[in-house]
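And then subunit A:
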Amino acid sequence: MVTVRLWGSLGDLAGKTEVEIPATTLRELLQGLEETYPALKPQLERGVSVSIDGKIYNDSWSTPIREDSEVVLLNRLVGG
Partner candidate 1 sequence: MRFQSPESVDEAVALLAADPEARVLAGGTDLLVRLRMGDVAPSAVIDIKRITEMTTIAQDDGGWRIGAAVPSAEMNETAALVTDWPGVTEAADLIGSTQIQGRATVAGNLCNASPAADSVPAMVAAGAVARVAGPNGSRDVPVEDIPTGPGQTSLAQGELVTSIFLPAKPENSGSAYLRFIPRTEMDIAVVGVGITLTLDSAGAVTAAKIALGAVGPKVIVAGDAAKTLIGTTGDDPALDALAAACSAAATPIDDKRGTAEFRRDVTGVIAKRTARIALARAKGEA
Partner candidate 2 sequence: MSQIHVITTINGDETEFLCEAQETLLDVLRDHLDLTGSKEGCGTGDCGACSVIVDGRLVCACLMLAGEAEGRSVETIEGMADGDDLHPLQQKFLEMAALQCGVCTPGILVATKNLLERNPNPTEEEVRYWLAGNLCRCTGYDKIIRAVMDTAADMRGAA
Partner candidate 3 sequence: MPKDEYQSRDFRIVGTRPVRPDGIDKVTGKARYGADMTAPGMLWGAILRSPHAHARIKSIDTSAAEAMKGVKAVITRADFTYQPESASLADVLDNCMAGEKARYDGHAVAAVAATSKSIARAALKAIKVDYGVLPHVTDVDEAMKPDAPVIEAGRVQENVPEGYSENVTGRSQYGHGDPEAGFEKADLVIERHFTTAATHQGYIEPNACLAQLGADGQGEIWVCTQGHYMVRNTCAGVLGLDAGMLRVTASEIGGGFGGKTHVWMEPTALVLSRKAGKPVKLVLSRDEVFRATGPTASSSIDVKIGMKKDGSITGATATYRLQAGAYPGSIAFLSAMCGFAPYDLKHVRTEGYEVMTNRPKAAAYRAPGAPMAAYPVESVIDELCQKLDLDPLETRLKNAAREGTKASYGPTYPAIGLEATLKAAQSHPHWIAPLGENQGRGVACGFWFNFGGDTCVSLMVNPDGTVSLSEGNPDIGGSRASMSMMAAEELGVDLDQVRTVIADTASLGQNEVTDGSRVTFAVGLATIKAARHAIQIMKERAAMTWGIDPEAVDWRDGAAHPAGPNAGKFPPMTIKEIAAIASNTGGPIAGHHEVTAEGAGVSFATHMVDTETDPETGQVKVLRYTVFQDAGKAVHPDYVEGQFQGGAAQGIGWAINEEYIYGEDGRLQNPGFLDYRIPVASDLPMIEPVILEIPNPGHPYGVRGVGETSIVPPLAAIANAVSRSSNVRLTSLPMSPPKVLAAMKGT
C-alpha cells in the first residue's frame, strides 16, 4: 500500500486528504485512484502531476513507487 496525499480540493471530492492505494508504479497508482475514488476521475482525466519522494513526475507510467515513498498529487504543471 502506498499513502497518497491529495491536494485540498481533490481531498474534498475523495472525502479525505490521504488515501491508501496498492501500487508499485505510477500507472498502478493512477489506475488505483480512479477505481477506488471515481469522484477523482474528471481531474485525473484533465491531468495531474505526481511528486514521488520530492521529485515531480508527469507521464512516466513505469516510474517505481516504494511502500514508504512520499507520494503527493499536484495539479498538472504548465510553464511559460
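Here is the rule we use: contacts are C-beta pairs under 8 Å (C-beta built on N, C-alpha and C of every residue); 3 or more make two chains touch, one makes a residue touch a chain; residues count from 1.
Regarding selection, all candidates are chains of the complex that A comes from, given by their letters.
Predicted model, so just to flag it, every value in this text is computed and none were measured.
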*Scan 1, 2 or 3 and return whichever one touches subunit A in the complex.*
3
*For the complex, which residues does subunit A have touching candidate 3?*
5, 7-10, 12-13, 39, 42-43, 46, 51, 53-60, 63, 70, 72-75, 77-80
